[in-house]
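Data first, discussion second: the structure below is written as structure tokens.
Shown here is a partial selection of chains from the complex, left in place.
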Amino acid sequence: MVTEITQKLVHSHGLTDQEYERIKAILGRQPNFTELGVFSVMWSEHCSYKNTRLELKKLPTTGPRVLVKAGEENAGVIDIGDGWAAAFKMESHNHPSAIEPFQGAATGVGGIIRDIFTMGARPVFLLDSLRFGPIEGATSTAKNNRRLFSEVVAGISHYGNCIGIPTIGGEVYFDESFEGNPLVNVFCLGILRHEQITRGAAKGIGNPVFYVGSETGRDGLAGAAFASRDLTEELRQDRPAVQVGDPFKGKLLLEACLEVLASGCVAGIQDMGAAGLTCSICETASRGGTGVEIDLALVPQRESGMTPYEILLSESQERMLIIVERGREATLKEIFDKWDLPYACVGEVTEDGMMRVLSHGCVEVEIPAYKLSNDAPIYEREAVAESPAPEFRIEDIPSADLHESLIRLLGCPTIASKNWVYRQYDHTVRAGTVVPPGSDAGVFYVREADKYLAATTDCNGLYCKLNPREGARVAVAEAARNLVCSGAEPLAVTDNLNFGNPYHPNNFWQLRESVEGLAEACLRFGVPVVSGNVSLYNQNPNGAIDPTPTVGMVGIIGQERWITRQSFRDVSDVIYLIGPVGHELGGSQYLKIIHGRKEFLPPQLSYELELGVQAVLLALIRQGLVKSAHDCSEGGFGVALAECCISGARTIGACVDFGNWSDRLDQILFNESQSRVIISALPEDTTAIEAMCAATEIQCGRVGEVGGSDLIISSKRETLRWDVAELYQAWYAAIERVMSSQ
Amino acid sequence: MVGALMKVHVVVMPKQNVLDPQGVAVRNALKDLGLDTVESVRVGKFLELEFEELPDPAKLEEVCRDLLSNPVIEDYTIRPD
Amino acid sequence: MKIAVVQFPGSNCDQDCLRALTDGVHFQAEYVWHKQTSLYGFDAVVLPGGFSYGDYLRCGAIARFSPITRTVVRSAKEGMPVIGICNGFQILCEAGLLPGALIRNQSLRFVCKSVWLRVETGETPFTAQLKGQRILKMPIAHGEGAYFADKASLDALESQSQIVFRYTDEWGNATPEANPNGSMHNIAGVCNEARNVVGMMPHPDRAWDRQLGSEDGKLVFGSLAKALEPVISR
């Protein structure tokens, strides 16, 4: 049966009339139905970046450590010394998680892991960056948000725990703008030797092409196209069969692929992620400058009667494409037999540059591979700036009860301890997690390489909403600061750009501003972007999500003794605040949570100050002068100080004095000005610390002392006192309490 | 003794076109154990609900749909005891 | 002395166990693939944690029928020291080498955290150097680790000192708060009547290096040296 290609059909594939003309020009004829499907997924935003490519070009991608650049392969790779390298990337699974949170999140983890081992790397840890609507309250919306949150966390835990890769960090924010459209961004890092870097290219004319892993079913049909549209109610209804993750298969596939790669029989390898078989065939051919011809009849299938269209566009999980050196097929077969995994030789590499797909010998698809993957249209969308948020003035805000404010802030889900989340993640498997979740960055000891890597994800969407460029810069600064607080030198970045529908000029403006902010900050911090992902069309009926350019950053710690945690340790240690006291309350959690105001200009980043603070801190840490370090982020100094007291194995009090400061105490305590770190040190080291700081321009104020069972903060006007046990209670079990409410 | 309780059974199964990795693993294990004529296995949930008094059938359907099963990937059937 | 670390499809602590044995306590150790049927040349066996066969159906249910498991059962009956950690414990229960079963955590959620354990008996090959109710610290990470056995079996376990580890607080009190998963009698590990087979939910394989926050796992594996001394010198 031949399906007629009508305009309606073209449109229902998310292609415009102009795009359809372009397709005809490339083919020199009309596409058939299957080919139309192939173009529609390859030219979806998810695969082609047609609306963002021009923006992404602005990101700095080079640096002395970069071994594989962003955009070249499935993941970026950086040098970490002594012949070792790290491959890492972040990926979103927002829309699938909105529909089926458990499986959506689980398959997101599976997908990012495959991206990493495709590079020849052994995945060693994961991070997850999550956003949900508010979870507090008895409304049906709050209940639904709780369900999404609970299921997403369970899904991540299901896949990550089973496959045996520790989740060592992440972040969770709650805000109205994510209602109905949660963000699920997952990061994975893998480790490999330089010479083990493999490429997703179909090299070697005549080399056989193998399909390995799970059988293809009708699940996730055209998921890439699905991710490239607004999540409307109709789309929810007419969704494809949900993909179900099989972490057990994923684990076998991981081990088998690493074994096959080690055997030296592989000419090229590519996972089947978004756009499944279609994408893996045409991208390997395009990268290799070759063609690939396969016959769908040879593809292992789970369901009967699948059409070529369905087989090509299916997004069944746990599948890979491997191009084997001719003559070495037996090696691959032996290894996949050992692991009891399905495999099939489905075709070969050709020299004519065509992606040619047969079905029982008849040609179904014949498209120039390079053009299919590289000649997607590129758009420059219209951008219209939002009017800038007003400047914050302290006079506009009444002062609140500060004693209660700190307790409320510590107990609000965005700030509260995330142990309810990370306890569900195996973070100790692989016996390398040196700093588990709960400090500024996760630190992992890569035993085989004898390297300490630190990693974090950060993005404050509220800042980005109020000023996307500033918010993006702050995200980079905060990530770097979190790494430095743990003793690491920042190396490189992966990003996940989560925005609304790019056809809305406001949304596109947010995206452009954010990317430019990211680009500038990455350049200034000397951290190239080596990989990333774009997720657009994140909307709910009330509009777009707060722009969320999530930053994942990786750093290295040269020596074990430099590893630093955030919690105070011993009585009579001295507390310093490195950086200014600050005053910016715009976009703060204090205004949002205590005063219900999500407005004003967010804090501004000064590169000089931030780089200065990080340099001093790192120098102090390397001198062995720092016993703990924690940066001020959401909730400002007040929350950060409380966290220093309550996030360790034991709680401990502190006494801090702002005696000669004249600002209102709420402003001192809860402003979210950037570039500030609280450290603690031995009393006998104060001279050395003060001398080192004096040699720089950086303020370093001795503000108090660790000890006792209370947190005491005094200013000229008043003295506040909290029992740390009470603060701990408010903070530690807050999410648990919310989640067990009905 | 309490008045006899009424039982309702609800069976929740993965939808036909949804992958059931658990079923596949069980099928393979059964074959290994010598049950070689087994074609396929699907694994679902069996809920045994006991009531003092049977609920309104419409209400029961509602909870089966909203709570006991996940309509995106599962189907349910209510069976009398 | 040579220790076997069994690899089932889905094992994910096999590498950790091997490292703990070789780098941690300097034993000789090798992997044994689940399709193998011989343990010739080995003096003890470790069944590592993970999700053998995806833990589909029930944890350890399918691994029980693996060729190597049959050999492990035979060797255990002949007296070879066998330890099952986490998923390995579940497999040993399924295989009938240990009494009881491990069921879903009472919280219904996976739990990963550090716990304290009280060693209840030094009379096993894995606690031979741990006399006198030592308190150990090591991580747990499981979704189905609540130990269950019927009353008669529990009574027998208690009276024959077959409970090897109990969850306690830092000071060794087996309180309900210290019980992370709803295990009966706070049981974290048990042994068989012959005392050569031990199962435990906590992970000594993740506690053998100061950097990991505890080195107590070395005491568990290291005990084997003492236990096997007579065998080796023979």
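Lettered A, B and C in written order, each chain numbered from 1.
By definition in this document, contacts are C-beta pairs under 8 Å (C-beta built on N, C-alpha and C of every residue); 3 or more make two chains touch, one makes a residue touch a chain.
Computed from a predicted model, the values in this text were never measured in an experiment.
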Displayed chains are single representatives; whole-complex counts = A x1, B x2, C x1
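Simple rule for what comes next: only the chains that are shown with their structure count from here on.
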Using the touch rule from the top, work out which pair, A-B or A-C, shares more C-beta pairs.
-> A-C
Whole-Å distance, chain B centre to chain C centre, using C-alpha means?
-> 34
Please set out, as single numbers or ranges, the residues of chain C touching at least two other chains.
-> 53-54, 56
Residues of chain A engaged with two or more neighbouring chains = 246, 248-249
Complex contacts: residues of chain C adjacent to chain B | 53-54, 56-57, 61-62, 65
For the complex, which residues does chain B have touching chain C?
-> 21-22, 25-26, 29, 32-33, 43
What part of chain C is in contact with chain A in the complex they form?
-> 9-10, 12-13, 15-16, 19-20, 33, 49-51, 53-56, 109-113, 139, 141, 143, 203, 205-206, 208-209, 211-212
